[in-house]
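The complex appears here minus one protein chain, its other protein chains still in place.
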Amino acid sequence: MSSDAMAIRNVEIESRPWVETLHGWLTTVDHKRLGILYILYALFFLVVGGLEATIIRIQLMRPHNDFVSPQVFNRMFTMHGTTMIFFVAIPVLFGFANYLVPLMIGARDMAFPRLNAFSFWLTALGGFLLYFSFLGGSGLYGAGNAPDIGWWAYAPLTSRAFSPGHSSDYWTISLLVAGFGSIGTAINLIATILSMRCPGMKLSRMPLLVWLNLIMAGMVILAISPLTAAQIMLAIDRYLGGHFFDTQSGGSATLWMHFFWIFGHPEVYVLVIPAFAFVSEIIPVFSRKPIFGYPVMVGATVCIGFVSLSVWAHHMFTIGMNSYANSFFAITTMAVGVPTGIKIFNWLGTMWGGRIQFKTPMLFCIAFLFQFLIAGLTGVMLGSAPFNWQLSGSYFVVAHFHYVIVGGILFALFAAFYYWYPKVTGRMLSESLGKLHFWLFLIGFHFTFDVMHVPGLLGMPRRIYTYEPGRGWDTLNFIVTIGAFIQGIAILVFVWNLIVSYWKGDKAGNDPWDAWTLEWSVSSPPPEYNFGSIPVVASRRPLWDLKHPEDPDSSYE
Amino acid sequence: MSAITTPFPGAGSLPYRGKVAMASLIFAESAIFTIFVVAYLFYVGKSLTGPTPQEVLETPIFFTICLLSSSLTVHFAGKSLERGKQGAFLILWSLTILLGGLFLYGTGREWHRLIYEHGLTISTNLFGTTYYSLVGLHAFHVTAGLVMLGIVLMFALAGRVGADQFRRVDVLALYWHFVDAVWVVVFTVVYILGR
Partner (left out) sequence: MRRTNNPIIRSGIQTFALLLCSLATAAAKTASSSTGLTNIFAPESTPAKTIFNLSVFVLIITAIIFVVVLTLLVYSVTKFRGNAGNADREPAQVYGSTQIELAWTIIPILIVVVLFLATARVIHAVQDAPQPPGAVEVTAIGHQFWWEFRYPELGIVTANELHIPVSDPTHPTPTFLKLLSADTDHSFWIPQLAGKTDLIPNHPNSMWMDPHRTGVFLGQCAQYCGTQHAKMLLRVSVDTPEDFGAWARAQQRPAIQDEKVAAGRRVFEMTACINCHAVGGSAANGRFGPDLTHLMSRETIASGAAENTKANLRLWIQKPDAIKPGSLMPAMQLSDSDLDALVSYLETLR
């Protein structure tokens, strides 16, 4: 039946004019198409953000380099950070959630398809607004142009006095708009997961990806709102003469910091929890065992969600809080490492005693485990406040968070791409190109981000467009830049793989990986309505039960 | 996975998605309001110049009663609709809008007095900034609520809102209750604690 559906579909597509196809995509409310739109949008900005990073790295290759001016450099790191967080990471993770969650819970679509589309287009508008700043920001002293306030936009640097022109407004408004889109998608995810599960799918039988996206959505609701509020306050300061962060009128620069990081820290957990979700689905399949300790995985993630709301001021250890406040945030920061560590152990426990298949998704997951472990440990170092007084504001921190986001989240994302591309397109990605992508990216990543810790230890601050020779930073920066180029090549290999495999990849069939969750029960790609008849499940691995009727999971749960 | 199909998922055991969505939205909005309340409380007494709350604020008892009563009217309007009593629903719903509108009028009147008689604007001092932002954010949510209530009223007058739409109307009523609850907090912070 599935091949017939594909045949019918191919005929339909071939006979429709391209305007109709385009119109279909632009007006779609289908969660699968919106998921793909989110992902393509994010991939585009991944390349843009990567170019910004390349410019940064070329400038820092040598001391006193003059590849770009300080003004351009400051815009580059601001835009790189803002783009990667808001227009790459969030959209790509929402894209995967959008595509997979309804399929995994046996639903036909998200709870609110039109809200889904609206949220996507809001996010898209945000990205457009941010980049329009390169053209549109006008003002005094040629001070328009892209924002150069850093992606945290600390006050009072963002006040009218120190950021004349409109560049900071583009930052504020584009993220405000994108934030509304994110909240919309989060509301949709929560309503879908709580209200649209198929019969038999109790909360305790949902795939971990669904659980973790539920937790992530809850965190988006609680975490993005403080940023929205702070941005409204900043706009009031800049346009209505307000004094929220106006230190000349008694306002407080540290208040912005608190508000921003109350958003900023849970935000990074918003980004990493879906990465955990991917790994939690992929490692079991390629170890041929169920996830070790499912209830503990859920509980640990809920714990992470709650505790992460209480750690934010570990980004502010140097601002002069008293020793009791510093101690409080030090202990909460270290505490959040406990449930995170438990998850690493559970993934190891899943692999233990399994029959591991080293396909590309699994390679990326194993690298994820290695790198996320290191990232977590450098995080513990940063959580120790006095150590932080040396490390913060330096390249050690930059290395740490790139280790989490690139070494952790991006590697998990690559695993997800290789794992679910067959489901989305009906074709397998090339294994050989995949392995080439993996090794190139692994080497480039480690060249860059392992070495990057060292200039930080040697006193190199971040956000500097150049540096003095003779501090021991020169060769290290050069190596970091080489690694960036290697990663760039790897990304090109990946994009090539995505494109070429769409036409030339092996046909995937419903279930190329012999997996166990509901999305593998439908055709690849799934029909528009997802399921011919709504499934009824009796365990966490409905397809395992079908394939192993003599030993179903439902006997053990 | 059995071959038996069921009519629709959940069959009543899962929560209504409209309620879940509105509850989630309320959580998000609460987080936004919390930040504005924190800023307000943080800056109490810290203005360097200009009028202080004690000097210029007058407690809006009447208009608060209006707004809080509108929660009662919207609740009973919903109940009437559930029981199919169209007439009572229309009256109570319109009363809700009226009371909400009165509240907005009261806010506008207070702002007019503050600006023209006391010279307190959003840029005057920290009190002005935090006061107008917090009360203004709330008034904006009241306005948005009134617009939505008005749309429902129009559909109801056109005969399109019956007992079948009760669940959806109830979601909007939940939003309205939220707006009233926020006012309780704002009122306490601005007119009681902040003075």
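Order of writing sets the chain letters: A and B. Residues in each chain are counted from 1.
The working rule: a residue touches a chain if its C-beta (ideal position, glycine included) is under 8 Å from a C-beta of that chain, and two chains touch if they have at least 3 such contacts.
Just so it is clear, the structure is predicted and the values come from calculations on it, not from any experiment.
J.: Can you list the shown chains that the absent chain is in touch with?
T.: A
J.: Would you mind spotting which of A:235, A:268, A:335 or A:482 touches the chain that isn't drawn?
T.: In the complete complex, the chain left out is touched by residue A:335.
J.: Sort through A:344, A:489 or A:534 and give me the one touching the missing partner chain.
T.: A:344
J.: Looking at A:54, A:310 or A:466, which residue reaches the missing chain?
T.: Of the candidates A:54, A:310 or A:466, A:466 is in touch with the missing chain.
J.: Touching the absent chain in the whole complex: find that residue among A:454, A:490 or A:518.
T.: A:454
J.: Out of A:83, A:119, A:195 or A:287, which residue would touch the omitted chain in the full complex?
T.: A:287
J.: Pick out the residues on chain A that sit against the missing chain.
T.: Touching the missing chain: residues 69-71, 74, 148, 150, 154, 156-157, 162, 247-248, 250-254, 287-290, 292-296, 318-320, 322-323, 326-327, 330-331, 334-335, 337-338, 341-342, 344-346, 348-349, 351-358, 363, 366, 369-370, 373-374, 377-378, 380-381, 384-394, 439, 442-443, 446-447, 450-451, 453-454, 457-468, 470-472, 475-476, 548, 551, 553, 556.
Methods note: only the chains that are shown with their structure count from here on.
J.: Using mean CA coordinates as chain centres, what's the gap between chain A and chain B in Å?
T.: About 34 Å separates the centre of chain A from that of chain B.
J.: Which positions of chain A touch chain B when the two form their complex?
T.: My answer: residues 106-107, 111-112, 183, 186-188, 190-192, 194-199, 217-218, 221-226, 228-230, 232-233, 236-237, 240-244, 249-252, 255, 259, 262, 518, 521, 533-538, 542-543, 545-546.
J.: Under the definition above, what is the set of chain B residues touching chain A in their complex?
T.: Residues in contact with chain A: 1-6, 8-11, 14-18, 20-21, 24-25, 27-29, 31-36, 39, 42-43, 46-48, 121-123, 125-126, 129-130, 133, 137.
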